[in-house]
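Here the complex is missing one protein chain, while the rest keep their positions.
Letters A and B name the chains as they come in the text, with residue numbers starting at 1 for each one.
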Amino acid sequence: MTGSLLSIENLSIGFTGLNDQPIFIVRDVNLTLAAGETLGLVGESGCGKSSLLLAMMGYYKQGLGRLRGGIAYDGQDPGLVSSQQLQALRGGGMALIPQNAGQALTPTLRIKAQMVEVLRLHSDLAPGAWHARCLALFERVKLPDPEEMLERYPHELSGGQQQRVAIAMALAGEPDLLLLDEPTTGLDVTTQVGVLSLLQEICRDLNTAMVYVSHDIQVISQVCNQIAIMYAGEIVEMGPRADLLNQPVHPYTQGLLASIPRLDQQTLPHPIAGEMLQPVHRGSNVGCGYAGRCALATDQCREIAPLAQPIADRWVKCHEVTAARAGEFIRPAQKLLAPNLSDSELLAVEDLSVRYQAPTWLQSLRGQQPPAIVRAVSFGIRKGEIKGLVGESGSGKSTILKTIAGLQPSLSGRITLSGTDDLAGPVESRPRRCLRKVQLVFQNPDASLNPRKTTGEILRRPLELYFDLGPGVMDEEVDALLQRVNLPESYKGRFPGQLSGGEKQRVAIARALAAKPELILCDEITSALDVSVQAAILKLLLDLRADSGVSLLFVSHDLAVVETLCDSVLVLEGGEVREAGSCAEVFKNPQHAYTQALLASVL
Amino acid sequence: MLRLITRRLIFAVVTLWVVSIVVFSAIELLPGDACQAFLGQMAQGKRLENCRVEHDLNAPAYARYSKWAIGLASGDLGKSIKRSKPLEEIIGPRFRNTVILGLTAALVGIPLAIVLGALAALYRDRRADLWISFIAIFCMTVPEFIIGTLLISFFSVWLGWLPGIVIMRADAPLLDVLSKIVLPVMTLTLVMVAHIMRMVRTSMIDVLASDFVMMSQLKGVSRLRQVVMHALPNALLPTINLIALNIAWLMGGVLVVEVVFNYPGIGRLSVNAISDRDFPLVQAIALLMASLYVALNLIADLLALVLNPKLRTRGAKV
Partner (left out) sequence: MSSAPAMLKGVMATRSGKIGVVLVGFHLLLALMSPWLVPYDFAAQTALVDHAGPSLAHWAGLDTLGRDVLTRTMLGGREALLVTIFGTGLAVVWGSFFGVLAGYLGGRIDELIMRSVDIFLAIPWMIFLLLVIASFGNAPIVMILTLGFFYGIGVVRMARAATLEVVVKDYVLAAKARGESPLSIMMTEILPNVRDVLMVESAMRWSWMLLAFSALSFLGFGVTPPTPDWGLMIANSRIYLALAPWPVLMPMIALSSLIIGINLTADALAKSLGVDKTTRALV
């Protein structure tokens, strides 16, 4: 293994569960990284990618540890060196750029103190030179006004600035290896583009090796030359970027790529059926970890774990390589053309303005007004239409949704449903008949279901509230609802804690459907889900619309998702409408500069 | 920031004002007036009338309240029914003694509690933590009068090192007081340390699991520096107010400790005053203790303001 900067052999990470049975988070991972090389680790949540990354620094989260295998950085195993050597290694030899820089910076220390901490530990500079070095680093990461930045506290920086500080801090120790843990997740798309181009630049100029962990293969492909696909704790396929993206071999890689919604595609994203194997089951599983979800799985796959086999420049862990390369098992559906919508308008929003706070007495005394979050927004939704509402954080898209739902009072403007029902008032002032027609689904399925109620109870509640049903009919109705969102009837007795993220979101959708609504308001309902699950939810929404003709108002920051799902779209910036029109028009031929900028940021 | 401070100050004053009303009206609501309560069986005829005249009890309640409140604002606490000396002279030295007792316990206890809490969090679920937490539970759950009694029997009866009960005049010089308060301070400290230590431990465990402490570790920062520079300040910030509130709540315990050790402070004075049914004295003490509480919380509020960059700096939200 000479010449490699980092090599990992048969590494397994996890903990010892009941009966001394090992629980694997990461299982038998092998990889090597040469100096200056950039490797992207891609996988869905729970696949063990972050644990693997942190293990490279000799760090294990509470309760986890190395079960077997070896790590060598520059010939040293970070798990075996003395604590002084380990401290020198961390931040000096290799440095981490964390996922959420806002939380990774100590809130009580000024930026300067946190920068200097690294310089003192990992550079030979005299204390007098620290300040200048900090300024140089800040200029390197293109932070505006470096002098000023040094004196600030973390909370006084924007999200993008915090991330740049974290990058500067990682570079301060002049490491040979940068470890990046989803550094752009949580940033707005336009900010993300800036950070990614900075990272590309750093790679090129400093020739630093990188391991970049992300759930987003498109982000990885911007920065990394090598890509490794992780699934259920194992690397299932690894190879050069172009090979892997253009001719994926492993059925999971193919499935993952097919599930990603893209702007320029004529087909719908194709979901992967089933769920990832949970860590508890990874130990007892003797076969391929993906066998349970794989369309090509044979008995061999279920009984014998596949070994890595080389194919040209890459290797794949799969028994059915030939069948997989034929690639016949994924047949994505064609995107449906927008159905012929009736002209009758379901919802009309006219001149809507919203602000969060009423003016305080001091403000009203001075004649000041607190700023409005939403300003003079007008749009309409027709029966059976799916309308997208896109924009970055702070654009007011969720606020509009909450106002229509009656959870946020409006300042001025009119909202009318079916031409007659007035939705301008808050929930309390609306008649029940009116409430039933508009239902809301939330972004985070973990928080939108009461953990103390079973699925059955959750679905029964709207039925009790809006309809007068007998107990027998009620049960039938609940079963029918579960069936409509493709969940088995047996799920009635389960608590939300016993469901996966995708399943919870299906229950949340079923709860909305229970009211037989005319309009469902969807607040980023797929953004907390993995792409393979997201694809299934998108398909479900399209099916529901086709079946029942319900209208959807779909808020999202993801343009590709909106393009896949929606008939028409509204682009928001700073609480104002920048552009509106049918999806085809707006995405093919954006008129407003902001829409163009947004589209240019899509990877 | 300045607005925040003014707001806190105004609220402190309002609190004291409302407390004074509550204290006054509570005593009004008790059966009988102050003279009847004090005189008990002998509360009749001339004697009662004299007492009422002397203490101005025939005036309507609002008039007596405003007189009392105006007196308080100018430092006149009122007149005791039983004792002939002005209340300031009775309460003054005893109040000082109680403050000395509480302050010494706080000065010893708070740093100790922070260190122990941090240690327990660092060694969470390991032997050091289990021992610290076990002893803390013991100190929290065993009443002050039992701890006090045990300490007396150990240090003064068995070892004979320290005086068991405090024998001194209320207005003894400061040095005299300090030399005699070892055991009472120890009792108070044990209870206080136990409570504060548990709060610090919980808060510290949260902070130790935070991204920024992990990040400092992955920057190669030494364990000591991680704890002292990155974790501890952030663990203490949310506990400052909580500590103040709890110290104030524990002031109820001071009363018991003073009785156990026969210590001449306002705690013991208040018990005596209540036994004597000397309501004006009780009133004055209650208000004094409320002021102590308000002052303590005000200090904690201001401390939290000063130490928390999120409140102190630009863009701070009120």
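Keep this in mind: a residue touches a chain if its C-beta (ideal position, glycine included) is under 8 Å from a C-beta of that chain, and two chains touch if they have at least 3 such contacts.
This is a predicted model, so every value here is computed, not measured.
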| If the hidden chain were put back, which of B:T6, B:Q44, B:S66 or B:T141 would touch it? | B:T141
| request: Using the definition of touch stated at the top, determine which of A:A113, A:A447, A:V473 or A:A546 touches the missing chain. | output: A:A447
| task | Go through subunit A and note every residue touching the omitted chain. | result | 405-407, 427, 430, 432, 435, 439-440, 442-444, 447-453, 461-462, 465, 495, 511, 515
| said: For review purposes, identify every residue of subunit B that touches the missing chain, sorted by number. | reply: 11, 15-16, 18-19, 22-23, 26-27, 30-31, 37, 137-138, 140-146, 149-150, 152-153, 157, 195, 198-199, 202-203, 205-206, 239, 242, 245-246, 248-253, 255-256, 259, 270-271, 274-275, 277, 282, 285-286, 289-290, 293-294
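The rule is short, and it goes like this: only the chains that are shown with their structure count from here on.
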| task | Return the distance between the CA-based centres of subunit A and subunit B, expressed in whole Å. | result | 50
| query | Inside the complex, what are the residues of subunit B that reach subunit A? | reply | 209-222, 225, 229-230, 233-234, 237, 307-310, 313-315
| request: Sort out for me which residues of subunit A touch subunit B in the complex. | output: 54, 57, 59, 62, 86-92, 95-96, 98-100, 103-109, 117-118, 121-122, 152-153, 155-156, 169, 173
